[in-house]
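Okay, handing you the structure first.
One protein chain is absent from this view; the other protein chains keep their places.
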Amino acid sequence: MENDLISSISIGLATALTWSNLGFCLGGVLLGMFVGVLPGIGAMTAISMLMPLVYHLDPTSALIMLGGIWYGTAYGGSIASILLNLPGTPSTAVTCLDGYPMARQGRAGIALFMTTVASFFGASVGIVLMMLFSPVIVNVAFNFTSAEYFSLMVLGLIAASTISAESPVKGLAMVGIGILLGLVGMDLYASVPRFTLGFYELLEGISLVALALGIFGVAEIIASARIDQSGTLMSKVTFRSMIPTQDDRRRSLMPMVRGSGVGAFFGILPGIGPSIASFLAYAWERKVADEPQRFGHGAIEGIIAPEAANNAADQAAFIPTMTLGIPGSPTMALIIGVLIIHGITPGPTLVTERPDLFWGLIMSFWIGNILLLIINIPLIGIWVRLLQVPYGYLYPAVVMFMCIGAFTIHNNPFDVFSIMVFGLVGYGMRVLAFPVAPLILGFVLGPLMEEHFRRAMTISFGDPMVFLQRPVSAGILAITALFLLFSLVSFIRTKAAGTRARGG
Amino acid sequence: MRRFKKILATAVLSVLPIAAMSQGTYPERPITMIVPFAAGNSADILARVLADHVGRQLNTSIVIENRPGAESILGATTAARAQADGYTIMLASTSALAAAPALNSNLPYDPVTDFAPITQISLQPYVIVVRPDHPAQDIGQLIQMAKDDPGRITFASSNTTTRVASELFRSMAEIELTNIPYTGTDQAFLDVRNGQVTMMFAGSTSALPQIAQGTLRPLAVSSADRWEELPDVPTLGEVVPGYEFSAWHALVAPAAAPDEVISVLNAAFHAAMNDPEIAAQVDVALFPTTPDELSATIQRDIDVWREIVEEAGLPVN
Partner (left out) sequence: MQNRDFQDIAGGAILLMIGGYAALHSLAELSTGTVGRMGPGMFPTIIGVFIAVMGLLIMVPAFFRSGQPISFDLRSTAMILLSILVFGLMIRPFGLVPAVIAQTVVASLADGKRSWREIAMLCLLLCTLATLIFKLGFGLQVPIANWPW
């Protein structure tokens, strides 16, 4: 086994380290990072843009480049989140919560540096899992049925409501609004439109990208356009200003480990993506933190965990794609499409039939992530300088990028109008002090929850015991119950302590 | 003044077609091909491969304009309202031209009167698959099982087209089946493989590799003839007489497009589809037809779909 692994690694390195493949890897990660920074434009856009080129490449090189774009976007997405409170990709939306306050405190350099490190760490965990445990992991994913998915969504939603601790009721209300927005569109079972207000554009639902751009990005611009921030953000950009303090490093280690674990787990489940992984990693950090009140005000744990998670998930998503032939996301489906164009069938036999491709790809992931690390650190200085541009010039530019990004989702102005509406909603939520993150998580999880609940119930012919009879599903529900109980107890305790403190 | 403008406009308008004709050779400028799917989708790849070939033949370029969304309705609406000068065409599928009209009573376009058919592009029959260790050894046994225990046999549908294919089977075989809808093929495959769902109608592209690897077992194909790749698998029509179902892609132009343009495009796309290099690049079976044949196919499938939708009790918006 060990010899096998070493020979596999050397096959992989021999493939990945050719000059041309290194070039494709570098090209891929750079393009990925670039589209990641641009709001609304993501891996899908970049990959489909390169489709014509991909025909003429050999499949390994093609995959190395497309893979680079895919995980490169996660690096780029966090840059816009931290500097401008504008999620470059939905999976980095949660990074805004603490990344942006860090930037406002003049700690943008540290935030960017540490997300780069956390991203690299998370990606490495994903890659190691892929190398060692692909077969085992595939079995887990294979045996996840709608009952397990439903239980997992319930756990996710309960966790979601704790993302904002200011007021649990407001958090829950926003989860509800998120779910409601997620239900807009054609009902899967009965093929009737729900809440589409007569717009054909809404038949396939509200776009997550438009929603995230609107309630984070546009709302931020409205709130900050008239506040003169120049000079308050960053006086100097030196290499020193990127170096995390002792305290930062100490706080970052465990969130990185936990985040990677959460990300790797959710990454392998088809249909669940890096977005959900990053939100849940954040919720978990908040739950285990000694001082949860620091979250939302620039807690470094709040950017480390989700960044490790979304990168781990990005890598782990390749496991079911390559070994089961089951893509977990539209982007992965595109990647399978590329394999099929070249007459290669992803599936259990891929690893034995095309070891050069499988191991070459895995090794290229690592090389790509190392390249990203090396490229990113000197670039941080340049990105942070963006904050020195007077805000009066910066914000109209950001609005332009958001408008064009929204337009490209469907090549339709409808999504531009969507970000306008969601911008108003997001700003209204700020004005009335409602948290934004639970809404996004509810939006992503709610429809999945409904879909899997209805499917599990139909498959079991209406027997609700299905959720408790399947051991994994029952286990997840038990954890959820414990979690609820724990939250309730700690809530009552803090309430009691608060009353005593005020009373005394 | 207004009168003068009107006269002028009429004059210009009446001269325009003549001017265009006197110039003669269509096409004189790039052609826009509306594709109501996202870039990178299999239909988009099909469109791009063909557009590249046809563009070179006609000494112009064919620009792909992706207008995805709302089950092709948005793209088809755009195409229906485009200028009928032959410089806008659309590569559509069963979704826009048969499914949408059957499922919506007030579409913004009419699939028959708003479009001039050019040629059918592909024909995509389905294959019924079950998990490898399922007790039914052939499609006849599956039908018998469904008759013995009505409603216990479930089928996965990954979109409206596969759902209608399944409902048609259900109604013609006179059995009861329970529909389990999915948002995509992939989770549906997983659930068929791990036994959550009994069967599904799957497209050749995604199903054949899994059949080859032994993770799914074919019971029947939905086309009129058996497949080259699966010579031992019967057609569904052999067991349920008269059953035949296929999805397709087709090329259409706005209704008033000149006949000359239609025939130029028909010939050019046929040449592309007959090029063996193109056939190797796309993963669907190419199926060139005359405009009249396509027109008949569209009309027939709209009728079939309407009937199924009504019979299966699917709501019409």
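First chain written, first letter: the chains are A and B, and each begins at residue 1.
In this section, a contact is a pair of C-beta atoms (placed from the backbone, for glycine too) under 8 Å apart; a residue touches a chain by one contact, two chains touch by 3 or more.
Owing to the predicted nature of the structure, the values given are computational and were not obtained by experimental measurement.
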item	value
Of A:200, A:216 or A:427, the one touching the omitted chain in the full complex	A:427
Contact partner of the left-out chain, one of A:194, A:287 or A:342	A:194
Residue of A:41, A:264 or A:357 in touch with the missing chain, whole complex considered	A:41
Absent-chain interface as seen on chain A, which is shown	38, 41, 45, 49, 167, 169-170, 172-173, 176-177, 179-180, 183, 187, 189-190, 192, 194-195, 218, 221-223, 225-226, 228, 392-393, 395-397, 399-400, 402-404, 407-408, 411, 413, 416-417, 419-420, 423-424, 427-428, 431-434, 446, 450, 453-454, 457-458, 461-464
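The working rule: only the chains that are shown with their structure count from here on.
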item	value
Chain A-facing residues of chain B, complex	38-40, 42, 44-45, 48, 52, 65-71, 73-74, 77, 103, 108, 152, 154, 160, 178, 180-184, 186-187, 189-191, 193-194, 196-197, 205, 209-210, 212-213, 215, 281, 283, 314-315, 317
Residue ranges of chain A in contact with chain B within the complex	44-45, 47-49, 51-52, 55, 142-143, 145-146, 186, 188-193, 200-204, 270-271, 324-328, 330, 333-334, 337, 340-341, 345-349, 410-412, 451, 455, 458-459, 461
